[in-house]
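A single protein chain has been omitted from the complex, and every remaining protein chain is retained in its original position.
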Amino acid sequence: MLLIKCPWCGERAQIEFTYRGDATVERPDIEADEAQWYDYVYTRDNPRGEHTEWWHHTNGCRKWFKVRRNTWTHEILSSEPGVKKDS
Amino acid sequence: MAKLKSIPSVLLRECEVSLLLQVHGLSVASCGTRLSAFGIEQLPSIGKSIFGDDLLLMSNGPDMWLMQAQERELESTLQQLREALADTDATLTDLSSARLIVQVSGASSRKILKKGCPVDIDSLSGADVVSTVIGHLGVTIHCLGDEFVLYVLQSFGTDFWEWARLNSLEFNI
Amino acid sequence: MGAYRYSYGGQLDRGRPLRFQFDGKQYSGYQGDTLASALLANGVQVVGRSFKYHRPRGVFGMGVEEPSAMVTLRSDARSEPNIRVTEVELYDGLEARSQHCWPGLNFDLGAISNLVSPLLPAGFYYKTFMWPATKWMFYERLIRKAAGFGKSATQPDPDSYSKTFEFCDVLVVGAGPAGLSAAKNAAMSGARVMLLDDAPDGGGRLRFDDERIDDKDADEWLNDTLRYLGSQPNVDVRFRTTAFGYYDQNMVAAVERVFDHLPEPDQGQDRHRLVLIRAKQLVLATGAIERSIPFGGNDRPGVMLASAVRGYAHKYSVACGKKAVVFTNNDSAYATVAALREVGAEVIAVVDSRLQSPGKQALEHLGDTTLMQGSVVIRTKGMRALQAVEVGRLADGENLLGNPQTLRCDLLCISGGWTPSVHLYSHAQGKLSFDESIGAYVPADDKSAIHTAGSITGEFSLEHCLKQGCEAGIESAKQVGCQMPDQPSVPSAPTAQVTGMMPLWLVPQFGHKAKRFVDIQNDVAIEDIELAHREGFVSVEHLKRYTTLGMGTDQGRTSNINGLANLARLRETDIPAVGHTTFRPPFTPVSLGALAGVEFGAHLSPVRRTPLHEWHARNQAHLQNSGVWKRPAYYPRTGESAQDAILRETRHVREKVGITDVSSLGKIDVQGRDAAEFLERIYINRWKSLPIGRCRYGLMLREDGFVFDDGTSTRLSENEFYMTTTTANAGPVLEHMEIYAQTVWPQLHVHLTSISDQWAGMALAGPSSRAVLGALIGEEAASNESLPYMGVSRTRIADVSVLVFRVSFSGELGYEIHIPSKQFELVWETVLAAGKSWDIAPYGLEAMTILRIEKGHVVSAELDGRTTAADLGFERMMKTEGDYVGRRLAERTALVANGRKQLVGVRSVDGSPIPRGAQILAEKSNGMPSKTSGHVSSACYSPHLNKEIGLAMIVDGRQIYGKTMYASSPLTGREVPVEIVHHIFIDPQGERVRG
Partner (left out) sequence: MKAASKRYSGFSLLRNAISGHQRWSRVWRDPEPKQSYDVVIVGAGGHGLASAYYLAKLHGVKNIAVLEKGWLGGGNTGRNTTIVRSNYRLDGNANFYEHSLKLWEGLSQELNYNVMFSQRGVLNLAHSDSEMESFAIRGNAMRLNGIDAELLLPDQIQRDVPHLDCSQDTRYPIFGGLLQKRGGTARHDAVAWGFARGADSLGVDIIQNCEVTGIRVQGNRVVGLDTSRGSINAGKVGLAVAGNTGRLAAMARLKLPIESHVLQAMVTEPLKPIIHTVVTSGASHVYISQTDKGEVLFGGDLDFYNSYAQRGNLPRIEYVVQSVLTLFPCLRRVRLMRTWGGIMDMSMDGSPIIGKSPIDGLYLNTGWCYGGFKATPGSGWCFAHTIANDKPHPLNEPLNLERFASGALLDEKGSGAFAFSH
């Protein structure tokens, strides 16, 4: 069972979390090209190695945050809050 | 192996509270001393709790608190809090009916929690608050030394008791 | 007890004799025996049959490595197949049966396959059973008859299982000399230590060998160390506990066999416990396992691992034979000579493949037993069990010199060297390197949080095992920041003088070509490996799968390396170039019960219950699953059928007044200065304009433009909305909104809290609902003016503060009353009492389903994740400017093109019921494949219209109202003509709900 580091609650068992995939894709502006929207919703880098991804501390603090994890070794490298509050 | 004693070593008891609130968005800057009328001078850090005047404030995440009282009247307290926090970022949500609250005590209290919670129960000490799972259920655990208070979603209450029954047979409840 | 038990010695409780049965025959043993030692003490030689050829099999090893002595243990609902007798602790009344043989163990008809074994080489089934093409199912039935070893119980197991989560600083796996010294040193530093061992007691090989530590009998050190560890509060020692898998971030999964050593668990106690341990530092001291040697007939009962024979003698005082030969390629087996002598057996010779003489200690053990250097056992002889061996001299390590010599014996103790138990290390993606000196793979290096100590590293001397253990204990304590006392505990043992092992991967044949087995469970012999190689299965992985080498219940512990080495020989390369197959959890087989714990059957996943659950049950409701919830389907009255009850309840709502529990709806509190703006972006329709005290139907999309969920939401105050979602999507919708609130639009001030459990709800519906409400809150407050359609009122019922929404799912005049769930039953009863004069009655989900179909309301059957807002006729709700979730991709060509399936109503033309799940066809299919135009998503008999109706998704359906098509159900052989109509069957103008 992975040990996920929540930026607020510390290292916790995977069963407290929900996964949401690639956190490097950015939601485009509503007026952006359909192609950009297609990329945002559908296409993924899908690397073997370091991957930045969304996790949600569903049975915990209910925050979404980004984890940097190696998809080959499952090693967890770092985690950070989803977005700074003042952005 | 020593023969098991026939006295139960875990006690589970449902607790009644008069008020349970989810508080969002309190901050030292905006709330400062606004809660001092309730005996709360400072905000607990994440994963900690403090007691005020018949009021328990537990931090269950960043910018999030559970507030609990045993005696205070719900609607008037809610009103007073709303007034105290007016014009701040804080919001209040009434959850007084939303949780089954269970006190776990006895020599094996940690042992039974370990059977369902993937957190280091042995490392919890007084005033610690942790939201996690027990079995398949979400739970917030408030540690009071060797006693624990669990907050489980009301609709899963029956299931929680079922979980507790299955897992406490060995403690001879 | 038993002809092969020596009269004294061993670590048995001779004061406690035990009786047991094997294949119905009574035997006895002692407390402290394993089933294996007890069978051996009684001279039982044949215990099982091999997988493919049904050859007789006896006890070969003494622990987890045992490949073939498997039985079915216990009986009836507790019967357990494939249990290794070497792992079973004897208890009084134990029952074991042989398996995989018919009619019996000693006369097994399956053994015919041994006679035709030339026809059954590796992979034979891929080459035949293909003709005639239709006959495979017939052949397969025969093959399945031969499959499997034991039989599973057919009744549910009466025992219980549980799980616990543990945390520690240092976890030591294996309580042999290395593990014990690691644990002791880590414990002395004050670290939180856990020590696990598979065996019922600690000590590892120390229990089976005659060793000295600190100049005393090793038992003394062992007992002192166990006593020390047992007395420390920071140490948790668990025996009978197998670490079966290493998982990410240093989590070790173990299973504790709490009660397998007794006939059945004590009252209330669990049989097995799954222990999940998160360790900051892990020390693997899992030891090494002796391996076999491939020579002719090496599978015959009476051929055993030398280390096992030594163990049976030392620990159980059992002589596995009366007249033994030892066959080895290394020094370790010499101790077996001494051990056998101690229990009164005769050792007639040691056959050592090496030309050099063994080390000093080995020669001491040898005593005056004949040593045949540079020699090998070529084959065994005997009927079922061993009677003699043929020994030949090796000329150059490969060819034989002269004629073999026959030695009569009933026991052959073999040692092909030792293979470290690197399983857990390998689960952790640890790299292995091949150590030529021991002929095995060892951990290449320690990882940051994983240390190895003892014979797992390939270091076999006790002296070094102890030393490495100490070092690992000290190092791991240091890593977790614990201070060692000045004096670590470093026990000493005599320095061993050993002569190196000689690789012996294959013994040449002489004359008679007896099978030389590699894997004696799956009957994989050298010729199978040669055949695989010949046919091009030259990768280790292909070899494994083609021959099934190492795929048995022992996972090839004593045999894999022999397979690899022989493949290397055939490929004319070295073993590292061939590689090894992958080690996978579990280390040893784990009961499914232990993995499941309490969460199966009725407890597989949690159930949500409404606050009225007991009330529903008391009132004869038929409760059914609805997502995670249990909800009342209908409330049959005495003598009423389900159908009658459902129709009665439906009519009751249309004609009088009904009440139903809608507590399972998702409810979310949306608060903050930007709450309205936030909803504007979550839903497709407008929210900022919604007045306080009013509610609105909202539809939300996923970002891909398809409909996600719907519900009504209410503005309670300027910055506070009470949102409802469908029952099924309550959780997903909240998570979805959280991601937008927290990460996409964090600048918006909005707080989201699930209040699904806080608020319970009831729908009060029917022509008399206003009258009932009036009786509760006053006629004025309930009037159309005070509480208009889509209006909301905060009021009190039974002195409980409630919310009353003027909304309707049924299409009747109706209200939803939401109440804090702890007061729900009180208010429900109050409403029922008030409604008595209007003949109020509860209704369930089934009636609700009919009511909503009549009204054309959509649910998950229509919102199936493939529909757009426009498909449902909601295109006008979609804002045409501004950002909201899903807007952009909802504009994609295929989502706006013609030819999409649209929501319509269907009405049976001839009055016959519309088949459930029917497909819609333009023409009758008459049972032929046909192109479909859509499908019926929901259908029912409408008591109100007295018609068979349904909702359907039909290609361009809104353009063909009035057309007749066919609702086709080949599954039931029915095809019903239906007319395509508008999806709202009753009150299309909404007069009832607004009136």
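Letters are used for the chains, namely A, B and C, taken in the order the chains are written, and counting of residues starts over at 1 for each.
Heads up, the rule we're going with is that contacts are C-beta pairs under 8 Å (C-beta built on N, C-alpha and C of every residue); 3 or more make two chains touch, one makes a residue touch a chain.
Quick caveat, the model's predicted, so the values are computed rather than measured.
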Margin query: Considering all chains of the complex, which shown ones does the missing chain contact?
Written below: A, C
Notebook entry, point to check: Of the residues listed, C:K447, C:R651 or C:R702, which one is in contact with the missing chain?
Noted result: C:R702
Next item on the list: Touching the absent chain in the whole complex: find that residue among C:P586, C:G693 or C:P913.
Entry: C:P586
Item checked: Contacts of subunit C with the absent chain, listed as residue ranges -> 51, 77-82, 118-119, 121, 124-131, 133, 136-137, 140, 143-144, 147-157, 159, 161, 163, 245, 247-248, 251, 253, 274, 276, 427, 429, 527, 531, 534-539, 541-542, 545-546, 548, 552-553, 555, 582, 584-586, 589-593, 595-597, 599-605, 607, 624-626, 702-706, 708, 860-861, 864-866, 889, 892-895, 915-919, 921, 925, 929-932, 935-938, 968-972
Item checked: Contacts of subunit A with the absent chain, listed as residue ranges -> 1-2, 14-15, 19-22, 34-35, 38-39, 41-48, 51, 53, 69, 71-74
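Please note the rule applied: only the chains that are shown with their structure count from here on.
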Check: In whole angstrom, how far does the Cα centroid of subunit A sit from the Cα centroid of subunit B?
Finding: 29
Checklist line | Cα-centroid distance, subunit B relative to subunit C, in whole angstrom | finding: 32
Margin query: Residues touching two or more other chains, restricted to subunit B: which are they?
Written below: 118-119
Next item on the list: Would you pick out the residues of subunit C that each touch at least 2 other chains?
Entry: 165, 276, 278
Margin query: Show me the residue ranges of subunit B that touch subunit C in the complex, using the header's touch definition.
Written below: 4, 22, 24-25, 75, 89, 91, 93-99, 111, 114-123, 135-137, 153-159, 162-163, 166-167, 169-170, 172
Check: In the complex formed with subunit C, which residues of subunit A make contact?
Finding: 1-3, 11, 13, 18, 20, 27-28, 30, 32, 34, 37-38, 40-41, 54, 56, 58, 62-64, 73-74, 76, 82-87
Item checked: subunit A contact footprint on subunit C (complex, rising order) -> 165, 247-249, 251, 276, 278, 429, 703-704, 735, 738-739, 742-744, 746-747, 882-883, 887-889, 891-892
